[in-house]
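Just one protein chain is left out here, and the rest sit where they should.
To keep things simple, chains are lettered A and B as they appear, and every chain counts its residues starting from 1.
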Amino acid sequence: MKRQAKSTIRTSAGSKIFDVCNVLILTLLSLVCIYPVWYVLAASLSESSLLMQHTGPLLKPVGFSFSAYKAVLKNPMILSGYLNTLKILILGLATNIVMTSLGAYFLSRKGVLWKKPIMILITITMFISGGMIPFYQTLQDFHLTDTHWGLILPFMISTYNMIILRTSFESIPESLCEAARIDGAGHWKILFSVILPLSKAMLAVMVLYYGVGIWNGWFWGSTILSDRSMYPLQVVLREILMANDTSSMTAGVAAGDVEAVGATIRYATIIVATLPILFVYPFLQKYFTKGVMVGAVKE
Amino acid sequence: MLRLRDIRKDKEKSMKTKERESFWIQVKKDWKRNRSLYLMVLPVILFYILFHYKPMYGALIAFQDYNPRLGFSGSEWVGFDQFNRFFTSPYFGRLVKNTLLLSVYGILFGFPAPIILALLLNELRAKRFKKTVQTITYLPHFISLVVVTGIIKDFTQSTGLINDIIVMFGGERSSLIQNPALYRTIYIVSDIWQGIGWGSIIYLSALSGVDQQLYEAASIDGAGRWKQLIHVTLPGIAPTIVIMLIMRMGQLLGTGYEKTILLYNEATYETADVIASYIYRVGILERNWSYSTAIGLFNSVINLALLIVTNKISKRVSETSLW
Partner (left out) sequence: MIKRNNKIKKGALLMAAVVAAAGIATGCGNKDNGGAAPESQTTAQADASGKTETAAPDTAFSYPVAEGGTLSYWVELNANAAANYTSLNDTEFGKKLQENTGITIEFQHPAVGQVAEQFNLLLSNRTLPDIIEYSWMTYAGGPQKAIEDGVVLPLNDVIDSYCPNLKAYLAENPQVDKMIKTDDGTYYCFPFIRGGEKLKTSTGLMLRGDWLEELGMEVPTTMDEWHDVLTAFKEEKGAAAPFTYWYGSQGLTDNNPFAYAYGAPRNFYIGDDGSVHYGAVEDGYREYLQTMNRWMSEGLIDVDLATLTNDQVSAKITNGTAGASFGWCGSSLGTWTGAGRTTEEDFTLVPAPYPSVEKGTKPEFGQKDNDFVNMGCAVITTSCENVELAARLLDYAYGEEGHMLFNFGIEGVSYTMESGEPIYTDLILKNPDLSITHAMSGYIRANYNGPFVQDEAYADQYYTLDEQKEALAVWSDTNADKHIIPPVTPTVDESKEQAQIMNEINTYRDEMTLKFILGNKSFDEWDDYVETIKGMNLDRVLEIQNAALERYQER
């Protein structure tokens, strides 16, 4: 089906002015938003002593040096960090999407007696939690400490994400599900052939949300893993940061005198940690284009 | 009179037994119809029981004087002592006020911002430009708070960029970040700066789900872009907006400590100090597990209540609600 090009609809002068303004505003916003990223990149490539003396905005590296990257990348755990995170990502995302979809599907159906109480009980968990120690003891009880599964299973579902996915599932017209049911489809079939294909955009958001969560997560990794070779990337990077950074919040309160080896390392760490994320989003963007879905299905 | 009342009572009684019967019949019917659905969701329910409800007894630490060595069953129970400690602090009012105000302003200004961005992006025709802007605007979300607050401080100090601009317009230099009246503005504007791109993602996704045919129908009816926005686009993403708003209301008392600690200073305590940062300072003086758990519980309960109220309101005003 040919999409009727919008340009054949008459564009008024007001419309044109709006377009120009829109582009201007968005360009301005982009410049403002790219500044912190640019700053970090430039700082990471700067020379340590010169960076220290620098005040004010940073538009290009002061001096030029790869020493910060050398210091970060020479750590042998970087490679294992990336691999571990990759493993957790693949296994984690799979379980996340499956479990969240099951839950969201259930919660989006009508005429289910126990749906409301279950929804309430689930929502409560977003607010009341037992805290760190009981959670840790639970992991110990299930023998999940010192394993990568310990970073996956207890975090299989984010209630927040599930609610968002549920909202999306709910907006799929009832008529489509009805049609499928008349054709004899059970719930599994409806989920897989009607709901999921129409939810590609929201599933892409789920992949992004969960993926970024796993990528950035370091706290539980550093808490439950005692074998350093199992550390995910962020834990490794955080250790490098602590070993080389004097301006952390607690530096003044604790031992006091710590050798400073340059803030450039802090910036290089951020780049090493964030670079892959840069490439993920363009990948997922194709799911956000208009009109891919409902129109296609109606055929 | 008596007889009528008797008759009414009898009727009620039989209705009740009918209801009891019909309740259990309901359950059976529901089970028959939705059995596969319940089986489908079983792993999800198990997940919540095992990883959320099983450790939930820990929340009761708030009513104890918790000692990790003695554990949960060995620690002393102190009732509401921990809560009273917090409520009787002379700063209690100020802390709650600051926490709430930051959240409320955050909602007023910070909540619509990503939506507006998503709508603006949606209007773009040049695909590559749109993709580029999307990618760029979502990047600041990944830059650590330490760096971002460092940049903010740099800009807002008396020697900073913003003061340079002020001087250009004939004003005087002053340390903006030391001014309590400006703190909230700085906090929220920087929140928007860092979060607008990331926050717009979900709305972009919702936008792509709006039925194209509705747009075509609207334009045939003579609606221009603005009217299409009001009558097609916004209603199309309304459920997403409402749910996001409800959940945001459920975070009202949650203003975190990390950004606050990095951005505030003693001169701005009166508007900057929030519950979380105050507790953080207590934690440095004394490691009291129960105290921070109690405050956390207090926050959670208030947040939950707000969520329930917002949900109820939303049910009446729109068709969307959490439950």
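To be clear about the criterion, a contact is a pair of C-beta atoms (placed from the backbone, for glycine too) under 8 Å apart; a residue touches a chain by one contact, two chains touch by 3 or more.
Model, not experiment: these values are computed from the prediction.
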Exercise for review: Check each of A:Ser48, A:Thr95, A:Ser199 or A:Asn216 against the chain that is not shown and name the one that touches it.
Suggested key: A:Ser48
Study note, to complete from the structure: Checked against the full complex, the residue among B:Asn34, B:Ser75 or B:Gln212 that touches the missing chain is B:Ser75
**Study point:** Option from A:Leu73, A:Leu121, A:Leu196 or A:Val280 whose C-beta touches the chain left out
**Key:** A:Leu121
Point to revise | In subunit A, positions touching the absent partner | key: 48-50, 52-55, 77, 113-114, 116-117, 120-121, 130, 132-134, 136-137, 141, 222-223, 226, 228, 235, 238-240, 242-244, 246-248, 251-261, 263
**Study point:** Hidden partner chain, residues of subunit B it touches
**Key:** 15, 19-20, 22-23, 26, 49, 52-58, 67-75, 85, 89-91, 150, 153-154, 157-159, 175, 177-178, 265-267, 269-270, 273, 278, 281-282, 284-289
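Criterion: only the chains that are shown with their structure count from here on.
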**Study point:** subunit A-facing residues of subunit B, complex
**Key:** 26-27, 30, 33-34, 36-38, 40-41, 43-45, 47-48, 50-59, 61, 68, 72, 117, 120-125, 129, 131-140, 142-144, 146-148, 151, 154, 159-161, 193-194, 196-197, 201-202, 204-213, 216, 219, 224-225, 239-240, 243-244, 247, 250, 261-262, 284, 289, 293, 296-297, 300-301, 303-304, 307, 320, 322-323
Check your understanding: Of all residues in subunit A, which touch subunit B in the complex?
Key -> 3-4, 6-7, 9, 12, 14-15, 18-19, 22-23, 25-27, 29-30, 32-37, 39-40, 55-57, 99, 102-103, 105-106, 109, 111-114, 116, 118-131, 133-135, 137-138, 142, 153-154, 156-157, 160, 163-164, 167-168, 170-171, 186-188, 191, 201-202, 204-205, 208, 212, 216, 247-249, 253, 266-267, 270, 274, 277-278, 281-282, 285, 287-295
